[in-house]
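In this view, the complex is presented without one of its protein chains, the others remaining in place.
Take a look at subunit A:
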Amino acid sequence: MPRAALKPLWSGSHIQSMSLYSAHSQAPGLRPPPRSLAHSLRDAHRRSELVHVQQPVRDKQETVVKNQVEKKRAVNTQSQQTEKTARRFSPDTFPLRTNQKEAPHSHIFTSVAAEMAMTPKVPEVRDIMRIERIGAHSHIRGLGLDDALEPRQVSQGMVGQLASRRAAGVILEMIKDGHIAGRAVLIAGQPGTGKTAIAMGIAQSLGPDTPFTALAGSEIFSLEMSKTESLSQSFRKAIGVRIKEETEIIEGEVVEIQIDRPATGTGAKVGKLTLKTTEMETIYDLGNKMIDSLSKEKVQAGDVITIDKATGKISKLGRSFTRARDYDAMGAQTQFVQCPEGELQKRKEVVHTVSLHEIDVINSRTQGFLALFSGDTGEIKSEVREQINAKVCEWREEGKAEIIPGVLFIDEVHMLDMECFSFLNRALESDLSPVLIMATNRGITRIRGTNYQSPHGIPIDLLDRLLIIATSPYTEKETKQILKIRCEEEDVELSDEAHSVLTRIGMETSLRYAIQLITTAGLVCRKRKGTEVQVEDIKRVYSLFLDEARSSQYMKEYQDSFLFNETQTPTMDTS
């Protein structure tokens, strides 16, 4: 039942049923967009427009439903009672309008309209809302923990790694409660043991309101920006600031506009504007300025408008349903909305969450927010940052802002060099610091840019500040389970034997290679018009594509025939 269709029904007793409580706890269309590690920038701007206040877009279907609801109401008093109970859970005088269309590409901020309002509960688990390309970790929905933080063997796309998931869960709770900030966590383990998956799980379970920024260690090396600048921008993307905007608006349906023009053609115009809601109706006297902006907006009787009290800005929300039959010929853009409920003069409170980086950007450049789009933010002066820190702290003192320390995830952290590590050391001590999560698959190796060896390629002094979570290789059973999940994710049907064979391959070569084979085998299977991947398909792709071990074996055998071959270096050198 669309919320807006619920009219206030006042008198009389009512029946309360328990199910109705939950019926409203999850409003449709309020799903935040999914998140992917690859889009770290998008992540930083946590864009999940929860509620649209000013642009009600309703499609025809909803209109039909509404009309039906209204008809029903006329005949059925029982339904009146149900509706009343349902209305109870939106005790906002300012009706919250949801706009499904805008959610996916939605905007940078979480804006919650809360005019004395309860916002609908945001679902904990993020659902995929649009068709996204299948990524390596697209099956991860969370950490797979129960309420007591005990990891379930297989849940939310996570398999095994119980100890590390539990550890991550503890850290997650601390982040959610805001207990830790300026701490750092290192996820260390062999390749293909689910380090990135755990980080993704943390990101997914944090919810839409906690900033999460992800980057890979090598992303910071750029010619345009210094390494530390790039790092500090990421740090500031991971810190959110929550602020509230409060406006007084007049919202109502225009009953009549009456404008008297002086006979001479010049001079002040005077007029009257009659506005109504479902509860009341009143007449406003209009001045010259107001008349101008009304005619500029082409406001006519039957429109639903809002007037910002402070600025006098008029915006049209749409046409009232009751006037739907005034004209037959109507533009496609004409939106129909319900006549507003409650009082005419309303108070609207909107909560925005912005990241410190966004505030930096608009303040550091003359062209302002355009820089946010072009991506060319350039370097931001440290004075600007200091000023903004001071302002934000002042707001916090005055109770005008809340600071939400988010999470900065750096994958492949061994790619950072000594300068970056010492910067991290210092940045973690700042009072506006997010939780830093790093992941690496290196053992004892050289720190980049030096000749010193250190565990994980991270200097000992930084290691000392970290909470370290270790991941361990998957067992055969877990590998099998992961392959099964991936098959579902990639929409490939696998026969039991093929599944066992694939698991075997996964154990002997690597999990990543086995996962690669799923899609390719699926293609081979489709080519021969089969419905289920058989052992033959797996064999075929196994012979078509080499795994790492076979490829290096081949190299060793035939290295003489390749160009520029040299005597073998013992290990790969990344620094």
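Criterion: contacts are C-beta pairs under 8 Å (C-beta built on N, C-alpha and C of every residue); 3 or more make two chains touch, one makes a residue touch a chain; residues count from 1.
The rule is short, and it goes like this: contacts and distances are computed from a predicted model.
A.B. asks: Under which of the names "p53 and DNA damage-regulated protein 1", "E3 ubiquitin-protein transferase MAEA", "F-actin-capping protein subunit beta" or "RNA polymerase II transcription factor B subunit 3" is the non-displayed chain listed in UniProt?
C.D. replies: Answer from the record: the omitted chain is "p53 and DNA damage-regulated protein 1".
A.B. asks: Of A:310, A:444 or A:563, which one is in contact with the hidden chain?
C.D. replies: A:310
A.B. asks: Out of A:349, A:379 or A:419, which is the one that touches the chain we can't see?
C.D. replies: Spelled out, the listed residue whose C-beta touches the missing chain is A:349.
A.B. asks: Which residue among A:380, A:401 or A:521 touches the omitted chain?
C.D. replies: A:401
A.B. asks: Please pick, from A:228, A:282, A:300 or A:450, the residue that touches the omitted chain in the full complex.
C.D. replies: A:282
A.B. asks: Footprint of the hidden chain on subunit A, which residues?
C.D. replies: Within subunit A, the residues touching the omitted chain are 10, 16, 18, 21, 25, 88-89, 91, 93, 107-109, 111-112, 114, 116-119, 121, 209, 242-246, 279-280, 282-285, 310, 342-345, 347, 349, 351-354, 358-359, 362, 368-369, 372-373, 395, 398-402.
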